[in-house]
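FYI, not all chains are in this one, though none of them got moved.
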Amino acid sequence: MIANIVQRRRIEVLVDRPLVPLVIDAANRAGISGYSLLRVEGGAGRNGAWADEEISGAQAKQIFLAVASQEKTDRLVDHLSPLLDSHGLVLFVGTVDVVRGGRF
Amino acid sequence: MVAETGLSVLLSPMILFFVLGAFAGMARSDLSVPEPIAKGMSLYLMAAIGLKGGIQVAEAGFSSAILLALAAGIALSLLLPVPAYAVLRKAGGLDRVNAAAVAAHYGSVSVVTFVTGSEILTSLAMPPAGYMVAVMAAMETPAIIVGLLLAGGALGSGARRSGTALWHETFLNGAVVLLVGSFVIGLIIGKDGAVPVLPFFETGFRGVLCLFLLDMGLVAARRLRETRSLTWRLVGLGVLLPLLQGGVGVLVGTAIGLDTGSAATLGILAASASYIAVPAVMRMSLPQADPGVSLGMALAVTFPFNVTVGIPACIALATRFAA
């Protein structure tokens, strides 16, 4: 690979739609301003199975996906950790190579 | 009379489509209505009833009855959650946060229950007054504030956002904005101005309601099947609360002098439980509450109960009071 490549963390937070602003807020406070929201169509967890056909959108979920430096990731994890159980978030962090990753 | 009304209700195409959906959901058929279609139909229904309500008020003119009905609706939405909370804690065995969340759902209203009730009343030649749409919109959110007060200390944790954010969610909730907005548009344009758009909002109305209720049947049945949060006690309360609240609503409606159809509708509103506006706000403001409990009760128990039994019961009661 010719381009300048850096390692960054790839953060995924599975979150109920009405709580997405909370996660974005936490990300902004952690210095993460770039993110994407993926559509989740269904799933299962401790509360049984769900599908987003629900008329009430309150339980529909999205994946908040952000690529960020280790440092910002740590800050985001710090902000979200206390909410994981109370708000039913699921959070996991992988590692990716980013081309021209300086801006993340 | 009750039995008769009940039967004619149960054999109307709308209710039969609801039953079809419930059957398909119970039988685990893969029938499903795409989520954007369901949301599109609910936007259509809300715009249509807002518009028609506004036009009717523009025709009938303002009256003190409107203010009385609005005040009664707001009072019901504010007060009903209190006894409901007590019952849910005692008889339902819920903790503080969950009881408060459920109470907020039952203090608020269900748009589709309102629409179904209005259609049935219209077919029985006692349509509710046009301003009842405004009453419904006014009842959507007061219960949320009471619910949060009842949850009390629990508010702390979500506090950072909840000041303005809550206020905002409460008054600028999509359903409220669309209902009130269409109502105001109806008021402005009046019957004549509405001529070009009414065909759309009238021709399709009952048919769309059929398909929407088909989906509600599917959703209610699936939720009943998948839920792990409902106990038999809660199911029982999901039947008891609408009966009690519906009775109070009809009583209040009759007491303030509403016509029979409107009094019955106030009862139907009081009996109904929100499954759109309130759940989203609760998820944001009381994230510790289990949405499986509140949505399970509102959608899977109370909604089907109201559509089949609660509405005819409110109508029968209002008719008796009127006689």
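In order of appearance the chains are A and B, and numbering begins at 1 in each one.
What we mean here is this: a contact is a pair of C-beta atoms (placed from the backbone, for glycine too) under 8 Å apart; a residue touches a chain by one contact, two chains touch by 3 or more.
No experiment lies behind these values; they were computed from the predicted model shown.
K.L.:
Taking the displayed chains as one copy per kind, can you state the stoichiometry of the whole complex in terms of these labels?
P.N.:
Counting every chain in the file, the stoichiometry comes out as A x3, B x3.
Heads up, the rule we're going with is that only the chains that are shown with their structure count from here on.
K.L.:
Using mean C-alpha positions as chain centres, tell me how far subunit A is from subunit B in Å, no decimals.
P.N.:
Between these chains, centre-to-centre, one finds 34 Å.
K.L.:
So in the complex, which bits of subunit A are touching subunit B?
P.N.:
Its residues touching subunit B are 16-19, 21-22, 25, 47-60, 83, 86-88.
K.L.:
Per the contact definition, I'd like the list of subunit B residues that touch subunit A in the complex.
P.N.:
For subunit B paired with subunit A, touching residues are 32-35, 38-39, 42, 157, 161, 165, 215-216, 218-219, 222-223, 226-229, 275-276, 279-284, 287-288, 290-292, 295, 299.
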